[in-house]
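The structure under discussion is supplied below as C-alpha cells; questions concerning it will follow.
As you look at this complex, bear in mind that one protein chain is not there, while each of the others sits in place.
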Amino acid sequence: MKRRFSLFSLMVAAGFGLAVVGSAGAADKAIKIATQSPLSGDQSVVGVDIKRGAELALEQLGGPLAEMGFKVDLAPFDDMANPDTGVANAKRIVADPAILAVVGHYNSGVQIPSSEVYHTSQLANVSPANTNPKVTTRGYMEVNRIVGRDDVQGVVGADFAKMKGVKTVFVVHDKTAYGQGIAEFFRKKAEENGIKVFGFEGTEEKANFDALLSPVVAGNPDMVYFGGMAFQAAVLFKQARERGYEGIFMSDDGFDSSDAAKIAGGTLISGGGTFYSTVSGPASVYAGTKKFIEDFKAKYNADPQPFAAQGFDSMAISLKAIENAAKANNNEVPSREAVTKAVRELKDFQGITGSFTFNEIGDPEKALYFVIQVKDADAAKWSMNEVVQTLEIAPPK
Amino acid sequence: MSSFSFKDAFDKVNQGPLPYLIVFAHIVTGTLLVYFQPRSNLAFLVLMSSFLSLYFFNTSNRFKITAAVVMTLLIMPILGVRNIFYLEVIFQISVFAALALGLNIVVGFAGLLDLGYVAFYAVGAYLWAFFGSQQFFVLPYAPGTQPSDLPFLLAGDFFYLFMMLGVIVAAMTGILLGLPVLRVRGDYLAIVTLGFGEVIRVLANNLDKPLNFTNGPQGITPIQRPSMPDWVVDWFNTIFGPLVGHEVNTSHMYNLWFYILALMVIMVIVFVTKRLDDSAMGRAWTAVREDETAAIAQGIPLVKTKLSAFAVGASFAGIMGVLLAASRTFISPESFSFMQSIGVLSMVILGGSGSIPGVILGAATITILNLQVLQGFSLYLNELRQSDAIIPIINFAWSDLSTQLDPAKYQRLLFGLILILMMIFRPQGLIPAKRRERKLALEKTE
C-alpha cells in the first residue's frame, strides 16, 4: 500500500507547488507581453535569444508605459519547437486577459497553428523570425512579422548572384521550413536569371558534409548558396574550402552570427568571399544595432544569435502599439483588438533592424535588404562586415 | 512506517458510505474551484485529481461509471470552454492517453520495446493531411511555390472515413515493419524501431521532390475538418450558455468535438485492450513477454503473436494521427520527432506498463507537467524575477536568479529523471498492472 501513500504525497506536493504558482497576484493596470519560442531542445540556441532580445527591449523601452502607470511583465513560453506545445501555450496565453501581445515564434510550423488561436481572440502577434509566406498570406489582422519573406529574400540572393556575374550555382539547404523556403525561391529566381543550378540538396547533417561536397566540388560552380543557419552553413563552407573550392559563398539572414567566423575563420574571406542577405542592417545603417549587441553581451555574457535583434524589435513594436492604444483609451488598459489595430497603424517605426510599416496582411511594407560581405576572420569584428548592396523591396501581395 | 499508518487510516475511511461522500465532495470542490477560479492551476489539479479518488476509493461500479461520464462529458466540456486552455489540456491528455494505450499494448503486454512509435502516428496524420487538403493538387509544385487558390481533393466529412482508413493503413505499416524486424531480439528491435521512426520522419521531410507529397518541412496546411453545423453551436449556446458565461464559437465547438472523439477512441481502445488481454492472444503476448523461449516451447507462434501486438498498437496511433491532423489543420514533420516517441514511452513507464489506468494516469501526469506545471513554474519564477522580492532567509534577490534555471527549459532532464527513477525504484509504475491478482481470482471461481 506504499503506492497509495506515494501517490497521494505526490499529489500533495504538487498541490503545494501550485498553490504558490496559482496565487501570483495581479496589480491593477498590470499587463503582460508573452514570448513564444523554443527554450528547450536543440533549437533553443535561437529560441532563447529571441526571448532575451525581447526581455532586453522590455527593460530598455518599457519606460513610457511605466510612466503611464502600467506594470509590464514578460511572460516567456517555451513552444519546444513543437506545434502541440505551441498551440497549448497559445490557448493559455489567450486565456490570460493580462496578455496583450505575443512575440513569437521561431518555427513557422509552430507559428501557423498557434496563430490560429491568437486569431480567435484578436491577440496581436509580432513574429521575429517566421519567413514562410503562409504566415501572413492567410490575411489575419493579428499576425505581423518584421522579417523578410522567403519569396523575397531568396530573390534578393538570386539577383545579387546575377549582379556578381555568377553563371552556375549549387544550392544547399538545411531541410527546415526556413532554410528550404528561402532556397526554393532562390533556385526559382536564379533559373529565371539565367543561372544554371547544378544541384539542389537538403541536408540535416550538422557536421560531416564530405559526401554532400563531392557533387558540389565536382561541378566547381561559381557560387554555393546555403539556406539555413550559421552554425551549419559555416561548417559546410569551411569544409568546402578545405576541399579546394574557390568560388563565392552566399547565405541568408540566419548566417548573421559571429559564430560563423568562429567556426570558419579565414575560409570565409579567401576565394570568392562570403556574402549574406539580411534585413537586419549593420551598425553603419542602424545605429541601434551596435548598442544592442553591446547591451546584449553585457547582460547575458554571450553574443546574440540570429533573430535576437528581431526579438528586440518585435517587443519594441508591441510596446509602442500598447502605448498608443492605451493613450487612445484614456491611459486605461486597452482591449486586445485595439492593440492589434495599433500595431497595424504604426508608421515608419524605427527599430534596430529597420523601419517598419505593416501592409494590410502584416508584412513590412518595403523592407530594406542588405547584402553583406564578411570582412574579417576574427569573430570579434563581425559587426564590421561591409554592406555591398542595399535593396528596397515590397513584399508580394 | 508512515505508510502503514496511512494505509490503516485509508482502509478505515474506505468503507461504507464514506467513500461516496469523499469522492462526491472532491468532484464538487474541484468543479466549483475551477468554475470560480478559471485560471488557477491549483484548482484544475484539484479537479483532475478527483479522477484519482474516483479510482482509488471503494465505490460501486455504477457510481464510478456515472461519475466518470458526468465528469468527462459534462463538467470538463463546460469548464473547458470557459477557459479553452483547459480544453486543450484535456484534449492533449486524451490524445496522449490514446497513444500511450496503443504503445502499452506493444511495450506493456507483448514486451516489445518500440522507440519509433510516433511513426504510426505520423502515417495516420499524413494520410488525412494528404487527402483532406489541397496537397493532391500541389504535387507538381516545389514547397512554398504553389498558388493559393487550389481546390480541395475531398470534402471535410470524409474525415470520419479516414479515421477508419487510418486504423487500417497504420496497422498495415505496423505489419510491414514488423515482418522483417520482429525476428530480432528485444534490444535490437528497440534500435530498429528507433531507426524506423527516423526513416518515417525523414521521408515526411523529404518527399517533396520529385513529386511534392508532404510539402517537406513546411508542412501541409490547411487540412479540413468535418463540417460543424451551425445548429450544434446554437444548441450548445442555448443550453450551456448561462453556465459558460460567454458566447461559444465554432472554433471552440471544434475543440470540444475533437476532445469527445478522442474520448470515444480511448473507450474503444480500452474495450479492445481489455478483450484482447483476456483472449488467447493476450495470454500469448504475456507468455512472449515473460519468456520467449518458453513461449515457443508452448507452441505459441512467435512472429504472429508479436506482429498482432505491433499491428494493434500501430492502428491506435494511426487513428489518433488522423484526429490530430484535422484538429490542428496543420501537420509538419516536427511533430513526429524521436522526442515524441520518448515522451509517450515515459507515459507508459511512469503510469505502469501493462496497466490501463496506470497508462492513462501517466499520460495525464506528463501532459499536465509539460503544459501546465513546468511552464507555470517558469512563468512564476519569471514574475518573481521581475519583482523586487527576495528569498527571505538567505536574502537572495529573485532578480539575480539565472534564467538558465527555468524548469520549462529542461524537459528532457525531467523525462530522463522520470525514466531512471522509475526503473530503479518502481519499475512496475505508479499503478501497476493487476494481472497476477486477477489470475488468482479467476482460478478460485473456476
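Order of writing sets the chain letters: A and B. Residues in each chain are counted from 1.
Just so it is clear, a residue touches a chain if its C-beta (ideal position, glycine included) is under 8 Å from a C-beta of that chain, and two chains touch if they have at least 3 such contacts.
Note that in this section contacts and distances are computed from a predicted model.
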- prompt: Which choice in "Aminomethyl-transferring glycine dehydrogenase subunit GcvPA", "Amino acid/amide ABC transporter membrane protein 1, HAAT family", "Carbon-nitrogen hydrolase" or "DNA helicase" gives the name that UniProt lists for the one chain left out?
  reply: "Amino acid/amide ABC transporter membrane protein 1, HAAT family"
Task: Consider the whole complex, including the chain that is not shown, and state which of A:A66, A:A218, A:A287 or A:M384 touches that chain.
output: A:A218
- request: Using the touch definition up top, pick the residue from A:V102, A:V235 or A:A308 that touches the left-out chain.
  value: A:V235
Task: Quick one: say which of B:V181, B:I223, B:V244 or B:I360 touches the chain that got left out.
output: B:V181
Message: Touching residues of chain B against the unshown chain: what are they?
response: 107, 111, 113, 115, 180-181, 183-188, 190-192, 194-196, 198-199, 202-203, 205-206, 209-210, 291-294, 296, 342, 345, 349, 402, 404-405, 410-413, 415-420, 423-424, 427
Message: Take the complete complex as the reference. Which residues in chain A touch the chain that isn't displayed?
response: 40-42, 44-45, 48, 175, 196, 198-208, 210-212, 214-215, 217-220, 231, 234-235, 238, 242-244, 259, 262-263, 265, 300-302, 305
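Simple rule for what comes next: only the chains that are shown with their structure count from here on.
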- prompt: Where the CA atoms of chain A average out and where those of chain B average out, how many Å apart are those spots?
  reply: 32
Field: Sites on chain A touched by chain B in the complex
entry: 1-8, 11, 14-15, 17-22, 24, 39-41, 44, 48, 52, 55, 73-78, 80-85, 87-89, 91-92, 94-96, 107-110, 112-113, 116, 120, 132-134, 137, 150-151, 175-177, 180-181, 184-185, 187-188, 202, 204
- request: In the complex, go through chain B and note every residue touching chain A.
  value: 2-4, 6-7, 10, 37-43, 45-46, 49, 52, 56, 83-85, 87-89, 92, 142-145, 148, 202, 205-206, 216-219, 221, 249, 251-252, 328-330, 332, 334-335, 337, 339-340, 370-371, 373, 375-380, 382-383, 386, 403, 406, 408-412, 426, 430-432
